[in-house]
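Before I ask anything, let me first share the structure, which is written out below as structure tokens.
Missing here is one protein chain; the remaining ones are kept as they sit in the complex.
Take a look at subunit A:
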Amino acid sequence: MNGPQDLGGQMGFGPVAPEKDEPYFHADWERRALGVTLCAGAMGAWTIDESRHARESLHPADYYGSSYYEIWIKALETLLKRHGFVSDRDLAAGKAVDPAATPKRVLKAENVPDVLAKGGPCDRPVATPARFKAGDLVRTKNFHPTGHTRLPRYARGKQGAVEAVRDGFVFPDTNAHGQGENPQWVYTVVFDGAEIWGEGADPTLTVSIDAWESYLEPA
């Protein structure tokens, strides 16, 4: 979706302002927000793609007015409600009022090290051979899906070169919506700065994205 998350090339946000010796957390609630988000995800009711889509579905004013941990928590409330774990009545009361759906699993403290060390690999076998190879010229699709996609607007309808064929990966555009993993080959595609930004582009700039096969057509 052309949502607030799709930031590449947007203007007006000001300087980056890196913070010297930045702490990992700026308030104690951020620690709990990280942990609650990971523990809730570990219930196995939604995928990382669905959680990304929940975050980018915040109203743009809300998204831009929120810190990243605030975005996580707001989206987490959406996910928990959607999957029947939390109700509006629970949230209004600040305590458990309604019964919850049954999770696939509950992450216990003793299992955290193993779960974090294992992660959640997203590579999957793909039945068909890769359509493109390194060096192929490709053009990204020009599309504007209303659902989740990982092809940023700045890189749509652009010609680039395949630099590397990666693995097969879960396709987020369907997986985010509970429509299956449908794995596809992923390619690193590199574009000249001028192809993307046109007049005035930095002549030394190249930008790459990692693109699922269905985002690409032969150039």
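Methods note: a residue touches a chain if its C-beta (ideal position, glycine included) is under 8 Å from a C-beta of that chain, and two chains touch if they have at least 3 such contacts; residues count from 1.
Quick note on the criterion: contacts and distances are computed from a predicted model.
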What is the missing chain called in its UniProt entry, if the choices are "YCII-related domain-containing protein", "Sulfite reductase", "nitrile hydratase" or "Autoinducer 2 import system permease protein LsrD"? "nitrile hydratase"
Listed residues A:R31, A:H59, A:R82 or A:K133, member touching the removed chain: A:R31
In subunit A, positions touching the absent partner: 5-11, 13-19, 22, 24-29, 31-36, 38-40, 43, 52, 55-56, 64, 67-68, 70, 73, 76-77, 80, 85-86, 90-91, 94-96, 99-100, 103, 106-109, 111-113, 115-123, 150-152, 154-155, 166-167, 169-170, 186, 188, 190, 196-197, 202, 204-212
